[in-house]
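Here we show just some of the chains, and they stay where they sit in the whole.
Letters A, B and C mark the chains as written, and numbering starts fresh at 1 in each.
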Amino acid sequence: MPPKEYMNFAPLQITKSIRSFLEGALAEDIGCGDITTLLTIDAPKRSEAVIKAKQDMLLAGAALAVEVFRIGDGETEIVFGFSEGATVREGEVIAKLQGSTSALLSCERVALNILQQLSGIATLTNKYVEAVNGLPVKILDTRKIMPGIRSMAKYAVRAGGGFNHRSGLYDGMLVKDNHIAACGGIKRAVQRIRKSAPHLLKVEVEVKSMTELHEALAAGADVIMLDNMGVNAMKEAVDIVSGRVPLEASGNVNLENVRSIAETGVNMISVGALTHSASAVDISMRIGS
Amino acid sequence: MPPKEYMNFAPLQITKSIRSFLEGALAEDIGCGDITTLLTIDAPKRSEAVIKAKQDMLLAGAALAVEVFRIGDGETEIVFGFSEGATVREGEVIAKLQGSTSALLSCERVALNILQQLSGIATLTNKYVEAVNGLPVKILDTRKIMPGIRSMAKYAVRAGGGFNHRSGLYDGMLVKDNHIAACGGIKRAVQRIRKSAPHLLKVEVEVKSMTELHEALAAGADVIMLDNMGVNAMKEAVDIVSGRVPLEASGNVNLENVRSIAETGVNMISVGALTHSASAVDISMRIGS
Amino acid sequence: MPPKEYMNFAPLQITKSIRSFLEGALAEDIGCGDITTLLTIDAPKRSEAVIKAKQDMLLAGAALAVEVFRIGDGETEIVFGFSEGATVREGEVIAKLQGSTSALLSCERVALNILQQLSGIATLTNKYVEAVNGLPVKILDTRKIMPGIRSMAKYAVRAGGGFNHRSGLYDGMLVKDNHIAACGGIKRAVQRIRKSAPHLLKVEVEVKSMTELHEALAAGADVIMLDNMGVNAMKEAVDIVSGRVPLEASGNVNLENVRSIAETGVNMISVGALTHSASAVDISMRIGS
């Protein structure tokens, strides 16, 4: 369960939940049997294979691919030639495999689907990270992720040089406009939270205006999110706060505007696209003899 | 379990597996508790809410959103104003909700994540379908989908006007280069399959050259996939086959080249991007009083 | 996961679902503990054992028995002396085991229950196959199987020389009388399917009369099932179709009439009894010192 190799970002812990996901992934693809393989490949046949990058990319998810083949067939050997988060160039061999031909064929698509999607997230994240290069700002993910893969997607963000916002509704308090309205104002919402919340969790408050920003500061928010503000408004907010609490910019961030947002002086920029709109990178597996 | 409304494409059957997925989706987000909501919202409070499109889009996944709120709180009412596959314009209200404020807040993100991702797939699919408008060709999906959501993603392709390739390795036989190599040629692979395969499944053979095309035809393939061929090669293949079996074009298809591929006369074009690289559409939920 | 030995029929893929079935099988029998064994056997004691046929039979399910002991106790060694589908005579030793006495005793009944039931299906199937020996017809199974064991039961049919009809409602289209009635006729049903169905699945239509047979042919059915027809009607149907599509005979087939049905010239005969009424064969395990 603990990560097997050292990385300069928090590794992915292969939990029961991830193992179940991978088992389910193979079940989803294989169903009652990989009929083409069962009918064309002699069961004892063994082969070698390579996984290759068909475009420039950052790698993420190798440990998951290893686990897929381990679940599918305990005897497949797979060796990755790159570290997590490393840049791989088009045409380079990402990994070499050896094992039962049937197992290689039955597990191929699942392993590739995971690698190409997580590497896609890492690759896109890195573009945002590069775009703000040199500025004291962190690129954050959000909870906008197709269900089922959150901890993996958030890991891929880390592999790409980004940082994680909270994992779910349980490990951080984020008071949004809906909470504020329903609770009767920022002050009251923060007070209720302060009274009962676990002492290791911070309170972030989403604000839409300078008025709300002042309220949030007065209420004692630990972090403030500037929701969908323009660059000028963000600058004003940075001035008002002047370092008392960290500021997160959120909403309508893209590769074109991310640097100008960063230049406002906010501490963090969260980008939903990292996890909900990253294209898969192109990776293929070729089985040799 | 059976679909509740009529559509001009096969509806999504809400199976045990999908119900488990949705339960797992809420568990993934809520974990041991939506702490912000638990601490700021009085449990008996009830609210209304709307889900709005923030861009032009095709809708897909309404039944899943309904199910999410049903799992989260049996008493939330949700009414969609558009049919599945319908076009929704920026700013239009997609659905109206009414129920426990806590439940609305705790389920919001999961419901939106599913809607925005499936609608994204439907929307992208429809762009491909429009691009080949008027030509006798079907746009197909592939198995290149992040695990866990396959039947939902394939449904979204149908909602966008596309068609489904096989669901997995179990409901269709597709002899690829790796099978051919390991088995000793197209002829032998098809023969082995013909001898034992269930009689309701067809055999598709992937070919990379005219030589292989002739072999596949001679071996009695039911369908032939032209893998990564150029437009001229595809035209030649169409001429050779001249309608004896359906032809599927596959590999490196994009919105720029899809029409010229379609004009070669192939019967189907499969596009991995539909499911592995569709951007989420922008949808939000706003809770009223 | 892939099969470990070569066979002249498609092997059983030991999927997650089958592994769960076997774990559940042990849980069902052992519950909170095999109390007789826990109280009478010293935990470190090890024994040898043999599994013997107590009647003539065809063997099916060896890989599952191996897996049962592997789940129950990772250290039990078990070696089968016969291949799957092989004939075993009364009194012959089917397999030899060696391992923890407790594990052998706690797993015995589950392993035997599976072996005796699957071998029973293979043995009965083979009687049907022998009964039509020399005729160009395939013996097929149906979906009439007690839930939970379908892929295993269908594998046992293959081991006995039979062939599989579709695995479920998802991997083949079979238009039955109820569909025809509800849809408004054979023609309309087949048209609706043709318009949307995945291109690797065939359409089979069930017919009860020559009128329906002509309709099915005209509608373009890929396969036609003759439901509960007498031998003369079947012959007439064979003449009418004269090879344009394969014909499946279905309904009230037994060992007495199967050959005369086969002699009508139908291509396939499906037999529910293979899986819903096969007697278990008699197999026992004896533990030595």
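Here, contacts are C-beta pairs under 8 Å (C-beta built on N, C-alpha and C of every residue); 3 or more make two chains touch, one makes a residue touch a chain.
Everything quoted here is computed from the prediction, not taken from an experiment.
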| item | value |
| --- | --- |
| Copy count for the complete homomeric assembly [3 present here] | 6 |
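Rule of thumb we're sticking to: only the chains that are shown with their structure count from here on.
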| item | value |
| --- | --- |
| Furthest chain, CA centroid comparison against chain B | C |
| Chain A on chain C, rotation in degrees - Cα superposition, rounded to nearest 5 | 120 |
| Same-residue or different-residue interface between chain A and chain B, half as cut-off | same |
| Distance between chain centroids, defined by C-alpha means - chain B, chain C (Å) | 32 |
| Euclidean distance of C-alpha centroids - chain A vs chain C, Å | 44 |
| Cα-centroid distance, chain A relative to chain B, in whole angstrom | 22 |
| Sequence positions of chain B contacting 2 or more other chains | 167, 170-171, 173-174, 196, 198, 201 |
| Residues of chain A touching chain C in the complex | 23-24, 26-27, 30-35, 37-39, 42-44, 71-73, 100, 102-103, 106-107 |
| Touch list for chain C against partner chain B, complex | 9-10, 138, 140, 158, 163-167, 170-174, 196, 198-202, 204, 222-223, 246, 248, 268 |
| Chain B residues touching chain A - in the complex, by the definition given at the top | 21-22, 24-25, 28-37, 39-41, 45, 47, 101, 104-106, 109-110, 112-114, 116-117, 120, 143-150, 167-171, 173-176, 178-179, 181-183, 189, 192-193, 196-198, 201, 272-273, 276-277, 279-280, 286-287, 289 |
